[in-house]
Every structure is written in structure tokens, then in C-alpha cells.
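Just one protein chain is left out here, and the rest sit where they should.
Should a chain be cited, it is by its letter among A and B, assigned in written order, with residues numbered from 1 in that chain.
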Amino acid sequence: MSLLEIEDYRLAFDGFEGRAHVLDGISLSVEAGEAVGVVGETGCGKSVLARSILRLNPAPPARVTGGAIRYDGADVLAMDKAALRRMRGSDIGMVFQDPVTYLNPVFTIGQQMAEVLRAHDRRLSRAAIRARSVALLESVRLPEAGALLGRYPHELSGGMRQRVLIAEALAGNPRLLIADEPTTALDVTIQRQVLALIADLVRRMGLTLILISHDLGVIGAICRRIVVMYAGNIVEDAPAEALFGRPLHPYTRGLLAAIPDLKRPDHLPASIPGSIPNLRQPPPGCRFHPRCPLAMPVCAQVKPVLAPAGDEASHRVACHAVATGTALGAAVPRAVPA
Amino acid sequence: MSATAAPGPRLARFRAEYAGVLRQGRFFAWTFARSPSALLGLALVAAFLLLAAIGPWIVPYPEDARGAVHLANRLQPPSASHLFGTDEMGNDILTRVITGTRTSFWIGLTITGLAALVGVPLGIMAGYFGGRVRSVIMRVTDVFLAVPGLVLALAIVASLGPGILHGVLALAVVWWPGYVRLIEAKALTLRSEAYVEAARTMGASHRWILWHHILPNCVSPLVVKASMDMGMAILAAASLGFVGLGAKPPAPEWGAMISVGRTFMPDWWWYPAFPGLFIFLTVLGFNLFGDGLRDTLDPRSARG
Partner (left out) sequence: MLRLLARRIAYVALMLGGLVLITFVISNVTPADPAALAAGPDATPDMVATLRQEYGLDRPLPEQFVRYVGDLLHFRLGRSIQSGNEVTDDLARYLPATLELVLLAMGFACVVGIPLGVLSAVRRHSWFDHAIRVLAVSGVALPAFWIALLLQLVLAVWMGWLPTGGQLSIAADPPPVVTGMVLLDALLAGEWATVSDAAAHAVMPAFVLSLPCLASVLRVNRAEMIEVLGSDHVTAARAHGVAPGRVVGLLALKNAMLPTMAMIGLRFGWMLGSTVLVETVFDWPGLGLYAVSSAIASDFKPVMGVTLCIGLLFMLANLLVDLAYGWLDPRTRGA
């Protein structure tokens, strides 16, 4: 049994000008111990998906329109509030993107950590809470952890704040860690440190990791398996080497072709023409077909299903062109000479 | 395209030139109309303005507005012929309350107008020029704001002597600091906007910038504040009247009416009750309307 199973999950947001279908049938299984990266451009729904696992999307605008999410066999969508709260932090921990806004500005680090620790075990004494807080801060390589407890978030640097967020996520000893763009708001040099820290923690604590980013470099550094999302759908799901070496979905190929090549400084990277669709009126069939160089008539009518490509069960693609074997490699944008 | 009455070329030109403004106006109207409380406010304010405008011509007993005397009819309870009853002089209270609408309108308009006339230029100067000018203006403003308004107004009226004019003047003195504060904050943020800097580097004079950039952008918070202040100013003036320092009877001012009516409580309770109801509805209307304006002109999610 997989640790996390998402089955045809659909989510919509009821907004000002209609209903936006943000997640359109997501199916994903994560085994214990895996390190999965979810990559996609802004607006593809990856953060919404991450929050859906913990049911953190605010309920009135957000509405589950289908599918299921199961953690360790238990139905997350049907859980009562108490069970959900127990799961949060103790089974699944979440690290967020921007440490400035995700830490409470009017409480000290120590007070916030104490709240999180108390949430998991109400009987902890103050001494025990303090000891555990210091231990957690040290495990994320923060120096002078004791003194740090008395500081306020605005007194810390960005990198330090992000480490605190990581420490809070791990406070309940979760088995699964979801990191939603943990390095996006940081300077490049700090990014590498934080990524290395996450990788180290995952290895040492035997965590299962879901890392979300729009940055392929960040994903590629840690994750063994990569899932590519576009406009609320998973379009490709493959082991990292397979994805980088033999990308199949036209969108993935477009993404990779858009990476500038340092060895060929004169060549401009290609870009994918068009823009992401309006989720209130998504294109029929495959949501990528208006921008796809391989689009066939069936693409505008029938939505492609995520299925293994060829004989490799671990490499799944949702594309009619790939499924029918047409044009593997032809007419895909390559780096254009300047 | 309907062929009945084709708009003239002038109308078409007007529409084209001001297309952006018209569209924005329609958007504002649509946003405003989405809030039931804002619509209620608009209805109340419209009723108030209507009564202020045509009141004296539709009242049932016009001669009572100026205080006629019908002692035989004094202190009658509400009835079909006198919906709000009669006062101690036999005057129809409904008539006097409606007439009082016009009085209140003038009071509110004068107070708010004077306060804005003084406060807005000072605020713009303080916010735009900064430095010592700003220090001096803001300190003086702070001193005025350090005393609760009604108390200061009371002191001024006590000194000048009772009367509606003195009350209005006193309240205008109390009100102008609020405008300075509001406009100063706005002008301060405007000053550092990119387009203002751009205008300066292109050699625009201060006066030009103030007139074309700063002032127009101050209009929306000003309008919001002025609408809410209309109601509050009327309430404050009525409060002074209630205490005996505002309008003098037989002037049909709501506060003064309640003040006199109070002496006839509890037996003839309807006398102060109805003018007070009108004050409440008027202030409520302006408050709801101002709130609705604020949500329309400066929408933020949590205000709903």
C-alpha cells in the first residue's frame, strides 16, 4: 500500500466570475521513502494540490468536485476535524514558501515552537518543550538555538527563518514532508544550503518527501522521481534520469528546451508559445493542445489519460501523440540560434 | 444599431473621449450596488436630500414650521391628522421635523465644507512639502485632536454664546484637523509615486503637480470622509442643540426640539422620540453610504 494515494482528485474554486477548475483529475501514488518532485509553472495548481493533502484550502471558495486522497489507507477527505488535526504535523509536515509571512510576527520563535509542540503532546512540561525546541533548531543547523528562542521573526534573516519553518514542520515527527517552494523566496546562495539541509534531513530521518517548485534545478538536485504539472493536470511522471534524458510530453520537452545552455551562450533558449489557459473556461480535451506543436484533432476532443509510455511502467505520460506512437522527437522546439 | 434616434456627433465624441471614465463609473456603480447596506444608505441619503429640498412645500401644516401658536391643540398624541403628534405650542411635530431636515442639511454641509476647505489645503501642504512645514502643521493638528470634539465645541460655544451659527463655527473648528490628517497621509504617499518624480524631473512646477497629480488622487478618500462626516456633523450639532447651546427654539432644529421635548417627558414621550428617530436615520444613512463608497473606491477583502 502506498503511503499517499491521490486518485482522480478534482478541486474547483468558486470565485467572483465563475468556477475555476484548478485541479482536474490528479492521480498520484507516493511510496514510503520516495523523494518526489512536483514541477510546473505558476498557476498550474501544485501549491493547491499540496494544501489539498492536508485540507488547508479554505472551504467556501474551494470545493472538492471528485476523487479521493488516502494517507496510509485512511480517507483524508472524509476524516473528522479531530483526526485531521492529529494528522497535521504528526503524520504529514509541511514547509511553506515565504518565511516572512508564514511566521507569526508578534510571537517569539520559542513561543511559536512551543505552540506547535504542545499541539502534538499537551502534557509536555515547559522544560521539556524548551529542550525539544532547542534540539529541533539544532537539527536544522541554527546556531545559538537557546538565544534564538527569545527572538522575533523580524530579527532573523531569511535563511534562518526558513530553517525555523522546517523545524516547525518536523516538530511532530511526521513520516511525510511536503515542501512547497521552500527556496523560492531565498537568495541563491542560501537556496543551496537549505536544499542540502532538506536532503540531509530526509535521509537521516527516513522521511518521504514531496518537493514542489517551478525550478527544475531545485527539483533535480534532490528528487529521484519527477512529476510535471500543467493547468491542473499531471502530464508526465517519471524517474529523474528518464525525465531529463528522454522527456516525452511536449510540455516537458518545451520546459527543458527553455533552459539556457551555458555551453552554447549564443543560442537563445526556446519558449513555449501562447499562455496558460483560463481555468474558468479550460480548453476541451487536453488542456495543453492550443500550445502544442504535436496537436492532433483528437487532442481537442478527448482528454489524454496518464499511462505508461511503452514498456516502462515507471514512466507515465498523458499525451495522445505519445500514446499512439506518433512523432517521438519530431517537430519539438529546440534551442534556436541567435 | 437602432435607427430611431442616432446620437449626434457631439455625443459620440464625448463618449469616445471619456470612454475610460464612463466605464469606470459604470464599474463603480455596479460594485456599489452589490452591497445591500450601501444601497440602504443611498436610499436614506436620497430621502434626506429630497426632504431637505422640497420639505417646506409638502408639509401638512406649513405655518407650524415657523412656530405658530394653536394652544387648543397642544401636546396631542400621534393621530391620523398629526402623525407625530403636536408640541407644546400645538404645532404639528411631523411638519417641524421635516422642516428641520433642511436646517440639518445646511448645518452638515457648512461644517463639513468649512472643515474641508481649511483642512485639505493644509493637509496637502504638510504631506507634499514635508520638513518643517509638515512638523508645524501636524503638531497644531495634534493639539486640536487631543481634546474630544464635543468638549472643545462646548468650550467655544460657551465663549461665543449660544446660537446655531456659533455652534456650526465651533464644530467646523473641531472638524478640520481630521481632514488634515487624512489628506496629509495621502499626499505623503503620493509624493513618492513614480509619476510625481517623473513630473518633477521634467520640470513641472509644484503648483502644476499639486493640481494635476496630488489633488485628483485625494478626491476619493475625501469624498468618503465627507459623506460620513455629514451624518456625524449633524449629530454633533444636534447634540449641542440638545444641551441648549445650539439652535434656539422655535427654530426647527432636531436637537433643540428634543431638548424642549425632554421637559415634557414621560407623559408626552412622542415629542422627543420622533426627531431623534430622524437624526438616527440620517446619520445611519450617511454612515452606510460612506461605507459603501469606501468599499467601492478602495476595495479590500475584509471590509465586507
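One rule holds in what follows: contacts are C-beta pairs under 8 Å (C-beta built on N, C-alpha and C of every residue); 3 or more make two chains touch, one makes a residue touch a chain.
Values in this document were obtained by computation on a predicted structure and should not be read as measured data.
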Hey, which of B:V143, B:L165, B:A198 or B:V219 is the one touching the hidden chain?
B:V143
Quick one: which of A:V38, A:M94 or A:C286 touches the chain that's been left out?
A:M94
Of A:D72, A:E115, A:E138 or A:D215, the one touching the omitted chain in the full complex
A:E115
Interface with the unshown chain - residue positions in chain B:
37, 139-140, 142-144, 146-152, 154-162, 231, 235, 238-239, 242-245, 258, 262, 265-266, 269, 272-273, 276-277, 279-280, 283-284, 287-288, 291, 301-303
Which parts of chain A are in contact with the chain that was left out?
51, 54, 56, 58, 60, 81, 85-90, 93-94, 96, 98, 101-108, 112, 115-116, 119-120, 152, 154, 165, 168-169, 171-172
